[in-house]
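The complex appears here minus one protein chain, its other protein chains still in place.
Just so it is clear, A, B, C, D and E label the chains in written order, and each chain counts residues from 1 on its own.
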Amino acid sequence: MPIVTIKMLEGRTDEQKRELVEKVTDAVSETTKAPKEKVAVIIEEMSPNHYGVAGKRVSDQ
Amino acid sequence: MPIVTIKMLEGRTDEQKRELVEKVTDAVSETTKAPKEKVAVIIEEMSPNHYGVAGKRVSDQ
Amino acid sequence: MPIVTIKMLEGRTDEQKRELVEKVTDAVSETTKAPKEKVAVIIEEMSPNHYGVAGKRVSDQ
Amino acid sequence: MPIVTIKMLEGRTDEQKRELVEKVTDAVSETTKAPKEKVAVIIEEMSPNHYGVAGKRVSDQ
Amino acid sequence: MPIVTIKMLEGRTDEQKRELVEKVTDAVSETTKAPKEKVAVIIEEMSPNHYGVAGKRVSDQ
Partner (left out) sequence: MPIVTIKMLEGRTDEQKRELVEKVTDAVSETTKAPKEKVAVIIEEMSPNHYGVAGKRVSDQ
């Protein structure tokens, strides 16, 4: 069973998250041929002070 | 050192989590022969709107 | 930047993996409005003797 | 559904891994009351040159 | 692009976290030769009742 974890900055609406889980499941099922029922998706939100690129956190930019 | 991460839906009691860490540590130590002192367990709770199977989040069911 | 990790059993073709990265990136970008250039996808394959559901590994079924 | 990931140094036998998945599933199911069929376990092995504590890799000790 | 995830107990100050992201990025860039702009760092805090070693959670000690 494919297990998908999506880490992203907090701030998306609940509707966006609903669609995200739906569309990513479709994409995984279509390309891997795993039945949809076997695809799990987890969203993990990051706060801007807990994520940085190039040594600088989003909250410091 | 075995490092165990358990992702599960939020909602368990503190007593259940206490037991979960204890019993999983025992199971890992007994089967891998790693001393208990070397086993770390992390619980990561998911909210129902951040987890879905078959394209549908738990919060949408 | 959304970071997507997909854990799945080994065995898909290289073409399936290519498509998987492409389609999942599209799905994440469309729903989260993050530009494609900001979406990273990681595939992590599991061998059948390292993955189990209901206490039974895939290699033992 | 609880998803358990166990990272540990390579070197356990296949029989140890089989028991590890079985016993950890039991421990998670008993304490969280999730049915066994809903518990997934993933083993991820680390090589001694990819893991270190106190700044020193296992392969350098 | 190196992606670094740091799991640690909650309780550090915002200034400590800012420095943590900066210094870890430097260390990764210097040793791997990846340009800083390609290094992402994620901090994930654990609460004392969700983390344990030797079967005992930090909150139970």
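Please note the rule applied: a residue touches a chain if its C-beta (ideal position, glycine included) is under 8 Å from a C-beta of that chain, and two chains touch if they have at least 3 such contacts.
Owing to the predicted nature of the structure, the values given are computational and were not obtained by experimental measurement.
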Study note, to complete from the structure: Of the chains on display, those the missing one touches are B, C, D, E
Review point. So that we can see where the missing chain sits, which residues of subunit D does it touch?
Key: 7, 46, 49-57, 60
Revision key, fill the gap. Hidden partner sits against subunit B at residues 1, 3, 40, 42
Review point. List the subunit C residues touching the unshown chain?
Key: 14, 17-18, 21-22, 25-26, 36-37, 39-45
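Following the convention adopted for this analysis, only the chains that are shown with their structure count from here on.
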**Study point:** Minimal step count in the chain contact network, subunit B to subunit D
**Key:** 1
Check your understanding: Between subunit B and subunit C, what is the gap in Å from one C-alpha centre to the other?
Key -> 21
Practice item. Quick one: report the Å distance separating subunit A from subunit D, using the average Cα coordinate of each chain. Key: 24
Study note, to complete from the structure: subunit D residues touching 2+ other chains are 1, 3, 26, 40, 42
